[in-house]
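Right, one structure below, let's go through it.
Partial view: only certain chains, each at its native spot in the assembly.
We just call them A and B in the order they show up, numbering each chain from 1.
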Amino acid sequence: MEEITWGNTLSVVLTGLVVVFAALVILIFLVWLMGKIFIAIGNKKNKEQEQQKQDARRQAQQAMADQAKADQVKTEQAGTGQIEEGIPPEVVAAISAAVAVVMEESAPGAAYTIQRVQRAGVGRSAWGNAGLAAQLSPFDR
Amino acid sequence: MIDTFLTSITELARTSGIAQLFTMDGLLNLAMIAIACVLLYLAIAKQYEPLLLLPIAFGMLLVNLPLGAVMDPPTTVIKPLTDEIQESAQYAMIELQDAAGNLLNGFYQDKNASVSGGLLYYLYQGVKLGIYPPLIFLGIGTMTDFGPLIANPKSFLLGAAAQLGIFVTFIGAVCLGFNYQEAASIGIIGGADGPTAIYTTGMLAPHLLGPIAVAAYSYMALVPVIQPPIMRLLTTKKERSVVMKQLRPVSKVERIFFPVVVTLIVCLMVPSATPLIGMLMLGNLMRESGVVDRLVKTAQNELMNIITIFLGVTVGATATAENFLNLQTLGILALGLCAFSIGTAGGVLFGKLMYLFSGGKVNPLIGSAGVSAVPMAARVSQKVGAETNPTNFLLMHAMGPNVAGVIGSAVAAGVLIAIFK
């Protein structure tokens, strides 16, 4: 479109506005739909998680009690040891190997095995703070 | 020897830039150097978007030093292939064959006779071929939080409404005598989005890259000056004091789906917007996925910084006296200001509409953030809102239209490129 006429010009403007609004209205609908779906799913999951969390807390208390006991008794247990579920086996292997290397240096030839691998606690993710910090990032296009 | 020395020194003086300054063109160059210095002042002392304005200004300065030749294209000398040359295997050769594979003729590039281009000419190819702006969008995508937009998708409407400035300015530019390609590029200044403006102008009217980039980045820096009066004029005190309700938290899955959905919809509807939107959304997907943190770190820091330097300097280097020192540039500066103002007005007025239809739940001040200029425009909404009601925190609500405006202006750019390319 090269010839400059009022018709052409206004048609471009109209086309542009219509397409921009059309595209973004479709996006509104899809994002809204997505929100509805995931909130529904999320609520369901949340309830399950709430349950799990309580279980986990109970387990943790139990574990801490066990640990305390274990410390008191100070018996050396041989065997497979306790490995928290959900920790990938490679990580276990890596930790094992790291221990092995370090131990080898201090007491070469000794045999040992991993007793327990647990995750360290993860703090709650403060959505609001993190999001805000990102918004205020220093690179203003 | 004294003779040849004198010849040599006068020849050098003749081909120095100083001699050239005392021609008519030289005076224009001097004027451009002065303008570059003013832009440097604005970038450094006033901190007007210095990350781009400083390189742009310096590129402008370099290209206007007579005979510096930093933007000269290369001249390639091709000669017929001889056996001697063919055996030396020292040259890039072109063999012309017929359909049967017989050698019709051969050529080689004579490197001694060929003159290579200037430094900035080569770096400029990334602008000309439309490579730099999408890569900057990749970095911007890794830094953008679309959470507020996902939490309140109606913000998309404000991001669309604020594109009004683009299209009204397009009409204005046509009236002032610009051709359609130029008018479209000028209109995109109203998108308040540097890479989008540079991408569109690079595609449609590269000779206007200098003034359009300067206008776009200057006005983006001036958003806190341009927008508030318009916002106050178009809204009542009651509207401005609306407190909006806290946004819902957005889940990680939604954040991951969002860039994929936007890519699909926008790139299917407006294929010309694919490079910009595709890269923006790739960056955002990388960010939200949480599994490629080392790529995200590089995309938002080193890659983006390297491209920003190259883009800035070479866009500045398109601003030769010939391209810049004319009435068109004044027109572009005036039209750019209109574009920002009308975009702001469009957003605010659509915000008033939403205020009405929502029964007073939407504060129209967040509409002005729809022009993009992330995150400056959203901060302006916050500030103007806080003037009326200091306990009102509109920032997060304004971020929705703000990031929607980025998508909106990329769509508008795609439409204009599709029509006029």
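Couple of notes before you dig in:
Operating definition for what follows: a contact is a pair of C-beta atoms (placed from the backbone, for glycine too) under 8 Å apart; a residue touches a chain by one contact, two chains touch by 3 or more.
Model, not experiment: these values are computed from the prediction.
The stoichiometry of the full complex, written with the chain labels shown, is A x3, B x3.
We take it that only the chains that are shown with their structure count from here on.
Centres computed as Cα averages put subunit A at a distance of 35 Å from subunit B.
The residues of subunit B lying in touch with subunit A in their complex are 49, 51, 136, 139-140, 143-145, 147-151, 153-154, 156-157, 159-160, 163-164, 166-168, 170-171, 174, 179-180, 184, 193-195, 220, 248-251, 253-254, 257-258, 261-262, 265-266, 269-270, 300, 304, 373-376, 378, 395-396, 399, 404, 407-408, 411-412, 415-416, 419-420. Contact residues on subunit A toward subunit B in their complex (touch as defined above): 1-2, 4, 8-10, 12-13, 15-17, 19-28, 30-32, 34-35, 38-39, 41-42, 127, 131-132, 134-137, 139-141.
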